[in-house]
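Note that this complex is displayed minus one protein chain, with the remaining chains in position.
Chain nomenclature is as follows: A and B, assigned in order of appearance, with residue numbering initiated at 1 for each chain independently.
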Amino acid sequence: MDDVFDITLTVNGRRVSRRVPVRQHLTDFLREELGLTSCHVGCEHGVCGACTVRVDGAATRGCLTLAVQADGAVVETLEGLSESGEIVDLQAAFVDRNALQCGYCTPGMLITAAEMLDAKQPMSRADIRTFLSGNYCRCTGYQAIVDAVETTLTARLAEQEPSA
Amino acid sequence: MSIAATNAPIGQSERRTKAKRLVTGRGRYTDDVTARRVLHAAFLTNPFAHARILSIETEEAAGLPGVERVFTGPDIADACNGWTGNHDLFPKLDSPQQYPLAVDVARWQGEGVAMVVAETRAIAEDAAALIDVTWEELPAVADPVANLEPGATVLHPGKSDNLALELRLGTDAVDAAFERSTLVLEESFRFGRHTGVPLETRAILAEFDPSEQRLVIHQSHQAPHQQQELFARLLDLDEQNVRIVCPDVGGAFGIKLQFSGDEAAVAVAARILGRPVKFVADRLESFTSDIHARDHQVSARMGFAVDGKITALEVDDIYAIGPYSIYPRASIMEGNHVMQLTAASYTVPAFRGRSRIVYQNKGLMGHYRAVGQPLGCAIGEVLLDRAARKLGVDPVEIRRQNYADLSAGPVTSSAGVALEGLVLHECLDTLVERMDLPELRAEQTRLRSQGRYRGIGIAGFIEQTGPGPNYYGKGGIPVSAQDGCVVRLEPSGKARVFSGATDQGQGADTAAAQVVAAALGIQADDVRVTLGDSEVCPYGGGAFASRGTSIGVEVAWRAGRRLRSQILELAGALLQCDAEALDLRDGQVIELATSQARFSLEDVARIGHFRPYELPEGFQPMMSAVEHYVPRDKPTVVGNGIQGSYLEVDVETGIVSLLNHWVVPDCGFVINPLLLDEQIRGGVVQGIGGALFEELVYDDQGQLLTATMADYLTPMAAEIPDIDVTRIEKPMGDKTLGAKGVGEAGTAGAVGAVLCAINDALVPLGAGIAQTPCTPARILTAIEQARNE
Partner (left out) sequence: MKFPAFKYLRPSSVAEAAAQLAEHGDDARLLAGGQTLMPVLAMRLAEPEVLIDLGRIENLRGIALEDDALRLGAMTRYVDLERSALVAEHAPLITRALPYVAHVAIRNRGTIGGSVALADPAAEMPACMLALGAEIELTSTEGNRWIAAEDYFLGLYETAREDTEILTAIRIPLAPERRVGFYEVARRHGDYALAGAAAVGDVEDGRIQGLRVAMFGCDDLPVLAKTAAKAAETGVLDGAWLEADVSPTSNINGEAHIRLAQARVAFRRAVTDLLGVSNG
């Protein structure tokens, strides 16, 4: 039978303890154990980015991370980011610009984009495209996503300027 | 029925309600739907292209803790009727019977052979690996051309060859026309096999209640009513007891439009086991079990007069389908589109077309976005460019002078496409202007002298969308061309819409909300739209062939208008005046003569629902309206558009960098520009995928070599340029809203534009390429060949 392991981690600000099969990946753990279904499965081999979540502050492929590896870690999903309001501006820009169609890529895309925005560095459109290039979107053709991220970045940089 | 373009919120860039939900992680896709005591399915699939199953040993798998049952092909076939992917309009197509899982011979790599149902997907996969099959490998029929030769291995026993169907169009007058031509160009085109790769894979959750003989299925699919009919028919259930719910669907593009053996097997298992069974195809299963598309080898010939006028065209297509014609829609249309849509916008005095549809041991061929249209476009436009070069005619001019003359009304192209209400010249002129073509040409010339090879490509396309009932209906295929729509007035004066159209992110729901809101004089946000449930939504066709706007939105508009009339009747009865004297605006019933608000819509609704005694004796308030709509007057909506591509070819490495892309689509009447533009862009990028990256490469033994996402390359953000969209809006006719579907327009023209641009870039090297995707190696090989000539 499956080898199991006890883990304790922080997910979206709450402490969670579970006994997990060691072969379960973080995406399945979040989805099946915690019902955090924003973490999507697109390929399960690391290519598409649909499973991207934040682990200890860094955008991470949930499908390439074992749940046991997240023992002790701080994990954030789009549910958590939505609850905290951290990316409310980015989310609004996505809606406004119609930067999603089916929405399946969106959680991963937002989490990757959030990492880029956190760096608070001016970025060209080409830079933004490169940064997002590990996240597939099959519907939008990317432009609206790039627009939404660019708009948010510009607004955040402008906001920070007076104090800088 | 006429509509002013100012009829807000029609024509406005309404934001999508669903988008607000999806950006906060509250999407509900099929795999997010749970059921108690659910079991998970995994499949053992055929590792060969073609093999006989001598025996299957399932005991060890069945004994693995956590395994509920192992089903073999015969087990499932016992509980599910077989099917054939035939089409009554093409009686010669005689595709053999198929069952959910291979019964004795498996005919493509990835075909399901056995299914394990277990407590978890991981256990099901463990068990599948324990199934022991004794195989007898059979010769693979893998090369469509070779397999048409006399004496080739025949895939299906009892058949004399591998030809599934031959389509023919046009006349032999073309031979004489070629003889009279000043210039005859001939090219052999190859279009790689690809697939749609929706980011959410195919997924299904089946639940069966034996007491009611009721099957409830949640499925990631585009056409719930089609699925309801098929599941009922194949499992011998009463159709009213089958319910198909399509929750949020994570992309589809035609990949979720057919019927798949694994889905049937899951439903059968749920019925036999009396427990819910879920199957979410993993990405490896997807590449071999999703429908494929394209895979055409086309010999095309085009004749020209000295001034560049087209004199003759011949298109000879070999369309390599899988071992069966796809069920239920049949693998025909793509071959037909290749023939019909090559140079379709031009006057072609003499034409002959043939498409030979060939069986082979590869994945099944279905209807992926833009079905054959991009191929026809690319063939015609590449040949036209070559002629322009040879004859010294400007590439824009040669298009202009060959465009079909519609000034005297509709014409039928020699391949049989009814060209009506197109905006050919306007699209071309607009494109040339948006591209700033003279400036681009100057830059191209300048850079060429520095050894940099830039190319400019222009590709006009014709689309056939929003089909009427002729094709499937007459073909005996249970696909509905009509959509029904119910609009219900809530007591609050706000509305609900239930429609037979479906949405996979295109915004069919938002567009329906907009037209209903316009009809009722309320806001789009005041309308909630429910789609994708075969039980509660009026019967409809779902999403295919860009029909969502021209049919789905049309019917919503009609239902909205009908409800509006009913409300005005009611208000008129209340006010003792003629309904004609009233209007609905801003949530109020307005008296037209005075522009005075007489009631709020809410007042009227509450009277209708709760206080009908305030109405005159005998008056029955009608609080919902239903309409159905099917286009009857023409087989499809024919539309057009044009695209431009500007790119640079690194002639040393073969890498193509896309610099700019322009699209000028004819949109008819625009409901929501924001949604429309993004549909176009998304479509373009899939077309670019086909032009540069995506290919299901099989070896000569029928083994798929690009079976993972790391090997099957789809476009990522960094490779894609910004895409300039300039809409041409020209409503068609006055009997309908006049919206045209654009869901496929982006894909239809992008391949041609990119292919033309690459060829343009290679002109100084004397090289040309007629194969997609244009991989670096293929480009370098083309350059090398030119050098050696």
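Criterion: contacts are C-beta pairs under 8 Å (C-beta built on N, C-alpha and C of every residue); 3 or more make two chains touch, one makes a residue touch a chain.
All values reported here derive from a predicted model rather than from experimental measurement.
Participant: The chain left out here touches which displayed chains?
Facilitator: Those shown chains that the absent chain touches are A, B.
Participant: Can you work out which residue in B:L89, B:A152 or B:A718 touches the chain that's missing from view?
Facilitator: From the options B:L89, B:A152 or B:A718, the contact with the absent chain belongs to B:A718.
Participant: With the full complex in mind, choose from A:V68, A:L110 or A:M123 the residue touching the hidden chain.
Facilitator: A:V68
Participant: Which of B:R107, B:R193 or B:R283 sits in contact with the chain that's absent?
Facilitator: Spelled out, the listed residue whose C-beta touches the missing chain is B:R283.
Participant: At which residues does chain B meet the chain that is not included here?
Facilitator: Spelled out for chain B, the touching residues are 120-122, 125-126, 129, 282-284, 652-655, 693, 697, 705-706, 708, 710-711, 713, 715-716, 718-719, 775-777, 780-781, 784.
Participant: Touching the missing chain, which residues of chain A?
Facilitator: With respect to the unshown chain, the touching residues of chain A are 2-3, 5, 22-23, 25, 28, 44-46, 49, 52, 58-61, 63-66, 68-69, 112, 115-116, 130-131, 133-135.
One rule holds in what follows: only the chains that are shown with their structure count from here on.
Participant: Taking the mean of the C-alpha atoms as each chain's centre, how many Å separate chain A from chain B?
Facilitator: Once rounded, the distance between the two centres reads 30 Å.
Participant: Could you list, by residue number, the parts of chain B that touch chain A in their complex?
Facilitator: Those residues of chain B that touch chain A are 15-16, 18-20, 22-29, 31-32, 65, 122, 196-201, 248-253, 280, 282-283, 504-507, 674-675, 678-679, 681-686, 708-710, 714-720, 722-723, 746.
Participant: Touching chain B in the complex: which residues of chain A?
Facilitator: 1-2, 21, 23-24, 31, 36-38, 40-48, 50, 77-79, 82, 91, 94-96, 98, 100-107, 110, 125-126, 128-130, 132-146
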